[in-house]
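The complex is shown incomplete by one protein chain, all other protein chains being positioned as in the whole.
Showing chain A:
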Amino acid sequence: MEKKSLTFKVFVYSFLSLFAIVNVFPLFWMVVDSFKTEQEYAANPFSFPKILQFSNYSKAWEVANMSTYFVNSIIITFVSLIVTVLLGALAAYFLARFQFKLRGFTYALFLLGMLVPIHATLIPIFMIMKEINLLDTHLSLILPYTAFHLSLTVFILEGFMRGFPKDLEESGVMDGAGVFRIFWSIILPITRPALATVIILNFIYNWNEYLFALVLLSSSALKTLPLGLSNFVGVETASLTLQMAAITIALIPILIFYLLLQKQLVNGMTAGSVKG
């Protein structure tokens, strides 16, 4: 291995660098230009700004209603996440640790959800939400986000819980703990690594979701970040630098989240993507 020629090394690094540049440059270009005046940008999209126009940011924050969208996204993302993980963990626990007649069927049913494109359910969900008067509420997104991510959540958690030794629950039984007590105090704590994966995946999926939000929400006071942002860019076509500032604002939290948790995130995504 040590004898690898220099030309090979040069090839590897130049190829990877090119790849890295292609991946980062659009983002970098946008962030740089978000600090320019409109005139500067029109004159030359590749120059660096003479003075950093932080006012683009304050203006974008105001005009684009960013604070509203952030609050909505946070509420919807976290409520769905908590409900999905709690209910999913509970279901996974019974599927992984108990034998009963419909176990295999129920498990297969949960996995089915990973094969179904959400588009095949969009119209009925819209009708259901309309029927039960939930259209255009936070709950109209929380329910589908929970329902659709239960599959992956159950899949990952069940696989993890199944690996625990069989006598794990015995001490709990000795102490007279019931099944739910055992779930909460014994199973859940040792499932922590898989829970972390599932929480991260749910966060990313919920935070980024667009189609359900597009169909199920109409009032701008309820819009989530992706929906609000795409609307803003569609309306505010006059100022590109303002658009760039708004997108950069939305990019920052996800960037921080990624850099902090990248290892778990990558592992989770690779586990989560292999879902047929």
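One rule holds for everything that comes next: a contact is a pair of C-beta atoms (placed from the backbone, for glycine too) under 8 Å apart; a residue touches a chain by one contact, two chains touch by 3 or more; residues count from 1.
By our rule, contacts and distances are computed from a predicted model.
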Chain excluded from display, named as in UniProt, from "Gluconate 2-dehydrogenase subunit 3 family protein", "Glycine cleavage system H protein", "Sugar ABC transporter permease" or "4Fe-4S ferredoxin-type domain-containing protein": "Sugar ABC transporter permease"
Among A:Leu81, A:Leu143 or A:Leu195, residue touching the chain not depicted: A:Leu143
Hidden-chain contact residue, picked from the options A:Asn23, A:Ser55 or A:Ser171: A:Asn23
Residue numbers in chain A that touch the chain omitted from display: 1, 8, 12-13, 15-16, 19-20, 22-27, 29-30, 41-42, 44-46, 83, 87-88, 90-91, 93-95, 97-100, 106, 109-110, 112-113, 115-128, 130, 143-144, 146-148, 150-151, 154, 166, 169, 173, 178-180, 183, 204, 207-208, 210-211, 214-215, 226-227, 229-230, 233, 240, 243-244, 247, 250-251, 254, 257-259, 262, 265-267, 269-270, 273-276
